[in-house]
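Shown here: the complex without one of its protein chains, the others still in place.
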Amino acid sequence: MSATALPPAGLPASAGETKSTYLNWSYSVKDWLLTIDHKRIAVLYLISISIMFLLGGFAAMAIRVELTSPHGQLMTSEVYNKMFTMHGVLMVFFFLVPSIPATLGNFVIPLMIGAKDLAFPRLNLLSWYLYTIGGLMALAAMIMGGVDTGWTFYTPYSSVYSNTNVSLTLVGIFIAGFSSIATGINFIVTVHKMRAPGMTWFRLPLFIWAMYSTSVVIILGTPVVAITLALVVVERLLHLGIFNPALGGDPILFQHMFWFYSHPAVYIMILPSMGIISEIIACFSRKRVFGYSFIAFSSLAIGVFGFLVWGHHMFVTGQSMYTSMVFSALSFIVAVPSAIKVFNWTATMYKGQVWFTAPMIYALGFIGLFTVGGLTGLYLASLAMDVHLNMTYFVVAHFHFVMVGGATLGYLGGLHFWWPKITGRMYPEGWAKLAAAISFVGFNLTFLPQFIVGYLGMPRRYHYYPAEYQIWHVLSSAGASVLAIGYGIPVIYFLWSLKYGPKAGDNPWGAVGLEWMTSSPPPMENFHEIPVVTWEAYDYDSMTESEAQADRESMPGAGAAVRQEAARDAEEGHPETGHPAGD
Amino acid sequence: MSVEVAEEHGHHHDPALQHQFQDMDQQNESYVVGMWTFLVTEIMFFGALFLAYTVYRRENPAVFLEVHHHLDVFKGAVNTMVLLTSSLTMAMAVYHAQMKNRQKQMIYIGITILFAFTFLIIKGFEWEKKFHDHHVPGPHFEYVRGEGEAPIVKAPPTPVVSMRMSNGQNVNFPKDTIEPDFSNKAQLFFSLYFCMTGLHAFHVIIGIGVMGTLFFMLMFKHPNVDYYMPVELAGLYWHFVDIVWIFLFPLFYLIPGS
Partner (left out) sequence: MNFPFLPERASTFSDQIDALGLVLTSLTIFFTAIVFALLLFFGIRYRRGSKVNRAKPQHHNLAMELTWSIIPLILGLAVFVAAMIPYTQIYNPPANAEEIFVIGKRWMWHIEHTNGIRENNEMHVPMGRPFKLTMISQDVIHGFYVPAFRIKRDAIPGRYNTVWFEATRPGKYHLFCTEYCGTNHSEMGGWVYVMTPGDYADWLKRGGTQGANDARVETAAEQGRELFTTLACSNCHGTQDTVRAPSLVGIYNRPRKLLSGQIVNADDEYLRGAIRKPEDHLLEGYGQVTTMPAYRDDQLTEEQVHNLIVYIKSLGGAAGSPVANGKGPRTAPISNSREGSLGRPAHVTSPGLGGSAAPTNGTTPPTGSTAPGTNGTTPANATPGQPSTAVELKSGAQTTSSPSAPTRNTGSTL
């Protein structure tokens, strides 16, 4: 491979000057709250989303504490019902759906494709405000007495019978939905139109393919749930009968409309995470992802097929058997692209140079836990088995495996991976590995018993339960405590690293990718010069021998340091490197 | 607006060029693709309501057929013409935006706004009559099957006047013997009617706001409208609003059947 294929290292500002980065060019509140810089907006989102995650997590802890006893001890059933609703609403709508797109997506996408910003920076800022307003409304509803319908808001309970703050919560979710739509529109246009010269579709990092597919799902699905929830509000406030059978409506129509979004929503939650895993596995195997095309197309396939399976949430509602069969068959089919990814990621490590950093541990954990989560989904896609397992703790375990063991683990892996780029600081690697291990153990202890207690018949959303299920709940709650520790530790060291973490170079991981070719943190305009891309994604093969050597022996980032030096020499036409001038 | 770092390239560029774009072509294409993507989301937004309509009409065809006669086809048809014409004037405005003719843009946008208001006014009259007839869903809803409104029936092949209501005459059923569930289904029809035309009217109002803003920006020669794109995007939005009505009108006003 000729030397021109070598990605040039991003040149830092000349020595002696304080680098102007997106973080430090202004510290005023106005320049943060009115920013249109995608990187600052990503940081704003990171803060809001972390707060929502913590609140949803407190609700989870309340649930798990309460469930240690079959008779309840801390709260009445009303409060318990509000707790699990709050947990679901906050986690689904205000954490899982926006987390990766709005934080890591916003930050990384323009950098990865060599753009100065997203296509519509002001729309980006608007989306953060919409998220915040929607979130505040949902929180207000919870503070003012809560809502107890479950995050699925089934009618006619939610539209007629519940006397909690349903409407306020739904309006909050509605507004947050538009935040999501705005992000989706922004990403689609950005990926189509703002790629650097030479960055063809098949040179894109797989994270971009994943985010693109996610964005298409967002814009097609979210409006449907928005209008569905709006109709519930209208029905509640104006006493219409759209979903109320006493007035001629059909409660099952609500379920169809709701799940038409909410199933693709889970792919909105998992696809970005899968994109991150591709990035991490490639970087820490020092190897191009195996089967790039299959993974890229599988992201699209998941997005498309994800829209065709919503009825698998409704197998026991009394819908036609034939309808159920179609949805079941499609649900098995939609599992295949995910299986392809798992096998391809595993194959990427074959003959690679595997480096066990914290992001890599999160990524490996993802692959394992997502496999279990996905396979247990097949139990639920199986018609006769779903009759027994629907609405039991088996379902709860399944979706927590994919959402926590999958999406959240990917999010944490991505946060660790790009933390130096976002903040310019390294987090403490030892603590990170420890936290990853603790959360892995805690996670399994929390959710594996739930498969068992679900198969035994324990229903979901139960405050009181038969005593024979208690042992499983106690195990699960014990695991939850461990998991909480595993999540708490990164909060502490991430905050610590902002002030005390060692400064990170441009490319501490020695990764291939445009985002690593600019400084950490990047300047306002991302690149001093828009790069021209002439190399394939994950072009680790073109590392020279000396780089590879330094890499193997190293210190983080040593390979990159060597490469930077080589590039600088090349600029000056230094004959030693053997690279012609001007590379 | 936040401070920009100075551009590296020193060549002259269009003052409308935003900092994130390399050139005007990229910018124009991005805006258009973005607007179309947004319109796709709007299609899905209305689409869910069209789905609900489809399901309920399929389940209650006779109710929809009978009840929809209470809508004023004439007003609906006039409104259709009004919107179609407004789309034409909007298209003219876009043309003149591309031709950079400020005066003509203002004229056509102004006319479009007038048509939009006309639409809303006619719709207002329609809704007012619905209030008057107690056809607004909710606690005051009342659907009385009026004189001449026979129970749902296909015309029998031979006249059977003698088989009419028990005393042989057309009887005005007293309210409390009207099947309440027919009333519920009628209410369902009107619920869908008000939700869908209401959502549409809401979009018309937003359209008026957008066009009004453009009008005033043109009037005060705001630099942002030296660039044709804002008017073009508003035009796309307005055409979408028009198309939604083109679907609503036949679905609600023109249900086929005797």
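By written order: A and B. Residues from 1 in each chain.
Note that contacts are C-beta pairs under 8 Å (C-beta built on N, C-alpha and C of every residue); 3 or more make two chains touch, one makes a residue touch a chain.
From a predicted model like this one, the values you see are computed outputs, not experimental measurements.
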Touch with the omitted chain, as defined above, among B:Phe21, B:Phe182, B:Tyr237 or B:Tyr253: B:Phe182
Listed residues A:Ser48, A:Ser99, A:Ser299 or A:Asn390, member touching the removed chain: A:Asn390
Contact residue for the chain not shown (choose from A:Ile51, A:Ile133, A:Leu238 or A:Ile333): A:Ile333
Residue touching the undisplayed chain, where the options are A:Ser99, A:Ser278, A:Ser299 or A:Thr371: A:Thr371
For chain A, residues in touch with the removed chain: 77-78, 81, 148-150, 154, 156-157, 160-162, 245-246, 250-252, 285-294, 315-318, 321, 324-325, 328-329, 332-333, 335-336, 339-340, 342-344, 346-347, 349-356, 364, 367-368, 371-372, 375-376, 378-379, 381-388, 390-392, 452, 455-457, 459-466, 551-553
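In this section, only the chains that are shown with their structure count from here on.
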Centre-to-centre distance between chain B and chain A (centres being mean Cα positions), rounded to whole Å: 37
Complex contacts: residues of chain B adjacent to chain A: 1-5, 8, 18-22, 26, 29-30, 33-34, 37-38, 40-42, 44-49, 51-52, 55-56, 59-60, 137-139, 181, 184-185, 187-188, 191-192, 195, 199
Touching residues (chain side chain A, partner chain B) in the complex: 20, 25-26, 31, 34-37, 110, 115-121, 181, 184-186, 188-189, 192-194, 219-224, 226-228, 231, 234, 238-242, 246-250, 253, 257, 260, 523-525, 528-530
